[in-house]
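Below is one structure; the comments refer to it alone.
Of the protein chains in this complex, all but one are displayed in their positions.
Letters are used for the chains, namely A and B, taken in the order the chains are written, and counting of residues starts over at 1 for each.
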Amino acid sequence: MTTNVYDKLIFELSSPGRVAWSLPEMDVPEGDARKLLPEKHVRKDAPALPEVSEFDIVRHYSRLSRMNYGLDTHFYPLGSCTMKYNPKLNEDMARLAGFARLHPLAAEALAQGALQVMHELAQDLAEIAGMDAVSLQPAAGAQGELAGVLMIRAYHLSRGEKRTKVLVPDSAHGTNPASTAIAGYEVVEVKSLPNGEVDLDVLTRTLDTDVAAFMITVPNTLGMFEPRIVEITELCHASGVQVYMDGANLNAILGITRPGDLGFDVCHFNLHKTFTTPHGGGGPGAGPVGVKAHLEPFLPVPVVTKDGDAYALDWKRPSSIGKLQAFWGNFGMLVRAYTYIRTMGPDGLRSVSDNAILNANYIMKRLETDYDVAVPGPCMHECVLSARRQKKLGITATDIAKRLLDLGFYAPSTYFPLIVEEALMIEPTETEAKETLDQFCDAMIQIAREAETNPAVIHDAPVTTPVRRLDQTKAAREPNLRWTRRA
Amino acid sequence: MASRYIANTPEEQRRMLGVIGAASLEELLVKIPTKARLARPLGLTPALAETDLIRHLKALAARNADADSHVCFMGAGSYDHYVPSPINHLISRGEFFTAYTPYQPEASQGTLRTIYEYQTMIAELTGMDVANASIYDGASSLAEAALMAHAVTDRSEIVLSRGVHPLYKRVTATYCEGPGVRLRDVGAPDGVTDLAAAKKLVGAKTAALVVQTPNFYGCLEDVAAAAEVAHAAGALLVVVADPVNLGVLEGPGKLGADIVVGEGQGLGVPISFGGPNLGVFAAKNELVRRMPGRLVGATVDRDGHRGFVLTLQTREQHIRRAKATSNICTNVALCALVATIYLAMLGRRGLVRVGELSTAKAHYASERLARVPGVSLRFAAPFFKEFALKLPKPPERVVARLARQGFLAGVPLKTFERSLGDCLLVAVTEKRTKAEIDAFTAALEKAVA
Partner (left out) sequence: MADVPKDLKYTREHEWAKQESDRVRVGITAYAQDQLGDVVFVELPKVGAKVTAAKNFGVVESVKAVSDLFAPVSGEVVEVNGELLQKPETVNQDPYGKGWMIVVKPANKAEWDQLLTAQQYEEYLAQGGH
């Protein structure tokens, strides 16, 4: 089945003497670099990079691309990842020379257009989240979390409070505890109710003057809105605890409700989720972070400011937590997100969340008889199913994911959140059409039938992909992390 | 109003609500308490039609002095290197561009293979055993290296040369704040790290000594000597290096580095106002289980065919949570793909050529510029493609004036280091021509006269 699949690496195409580059002539008098540099700094042997033609390259990487499922080619119902259509116009705008070819250290006067994009985007995000100020600097959600928790830390310290713990629900994304730990806090895991909601009794017992922050995802990782969220943020504030919202699920609430209005002090945005910048096979993303006014002095430097018609980078912020990236943020992603927000406008963004919620509820309804629903609906922008019924038949969430690949769909997120057995987390997003949702639901129902009548076809899956199930154990026991020429 | 990015028509919405058993969209929002609702539309600019939006963004873009409209001599961590045309075409393929992190390896072999190629190329260039799939940028790579050195050695100080990019140092300081890792500075008064001073500072508490080569001033550091200083005290040597230079310059791993980090933007990534960039991270084999970020490994599938997977994932946040080696999740896979295609295109001889052209042109430029009356090279130490010029007039004003003549003259050092307030950092890549350098020299001469 898989014998005819392309199996080359670029190194295996190399033929000594081939070139794929075109470089200018050496037009200066002394062209011998080795005479210009002390010998001890100079490489002894040319690096073992491939020697191939330009067309070799184009065909190789085109063929490799076809070994991927991308959002442009396949429905990608990955829960928590918001795999929505990435508009092509965003790409054109990010590639304008005035943006793509602008040097980060260009004098402010020579970068007014870029600074205006950043200033307006920060304002838009602040309005969307109900926050007072936004830093665009964090490179991804996890870095936004780190920035947010560091600002909370700086805030407490500025008030002479040395709090040591941060509360994180057991249903949280792994980045939450990891970011918190880097910020120097002890992470205290808070047990959720079986329906994924915060257990207020547990929370009340856990809150004390040693707790710096409570970090939660809204809607939660089971795709449910936290019905007592306002009570929760008030409860935290009564103990002097700051409340952080993981904005991974912001796609559910655009124009419906705002983290700031719910009482959150900090939240981050994943521009590569809600705001349509591409995932690129694992980044780059962008993870701006928004704060309420009391945390504004601690924002990363520099902050883009506007005075009259002039935009500037403000470095004079003595309470700042410092910097997260060398420069100002993943600007290319910011241009894309700005383009998207301007394309949609306020009504369009509201309609995004309405349709994301509608699509998720439609899927949940269509699958509720064949799979166990983790929590009864209505859900928000994603729904979590459990394959515990199928597990009894020997079919796991992983098996279902692999079978979906054969049926022409990427897989839902599996085994997350950790508090749901055999979790299948499905997020369709607003950009998918009803007929795609129907085809996906038909495939899921087919798999549920197969689990009962023909489990072998599921265990064998996938058979239509370039490779079949891979030996993860071998990969971890005998790490092979770089290519070497076979002797 | 209909949006071109949302498929559902009102009729389809009605049918879907019928299946769900809800009378309206509003009924799906029952769990959101009324008092938590936003009672007004978001206060944003109304939607713009595509043609209007393009006009608006083009007008904004036109207000920037970019490296197409101007001749670029700016560097300091972001360089105007050659970008072969196929890169943009290939990375724009939706299968690469719109794929998620390769968690389902059978449907992600394209991305996994390119990352494996990337890891191989970076390990080869840096002279290290193993490279990860990328970190956000050079600065956050250095910050991660500092935390890793702290974890590996269980020591709490990092000694950084003043030749390390000042903005990288600030990022490292931010990351080190929580864990309480102390940063100590060692000077570079003559443009290169004062290793005698470093030897006094590096001791039993030192997790790592960090040097950058070429350093922030463009000067080449003696990595082997720095390695001796670090290792004599049981500390690691972390080297910040730009991989695009490593066709000509020796891989720091061959000179004793334990961890090599750097900014890979020069490998075909657009300068893009400083981001997204490409954080390079490579280390020795024995440190692999402490490395941050994703790693791709080769394995076999059920039929014995070669395949690739994300591996050693127990290091990562989604499994180890608070005890993970790093909090990084999304990295910059697409920029790593850019670098992979770039390095495949430049190949064994092209990358050497890029380095030779850059250094030869930079040396030519430095000679020409230093002959301008009142202008001199600030440091005598050997440099690669970038150098600091001492100017007789305030560099900010010179930069503003030259911009009007079509040159991005360089980076004034005043904001980075007060004592270098009269200095301009000038970078010359392989793209600059002799004619451009000569014209720039003439323009500078007028500007400082």
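Remarks
Just so it is clear, contacts are C-beta pairs under 8 Å (C-beta built on N, C-alpha and C of every residue); 3 or more make two chains touch, one makes a residue touch a chain.
Here the structure is a predicted model, which means the values were calculated and not measured.
Here one chain is not drawn; of B:37, B:254 or B:320, the residue touching it is B:320. Listed residues B:35, B:289, B:371 or B:397: the one in touch with the omitted chain is B:289. Although one chain is not shown, part of chain B still touches it, namely residues 289, 313-314, 319-320, 323.
By the touch rule set out above, chain A reaches the unshown chain at residues 415, 472-473, 475-477.
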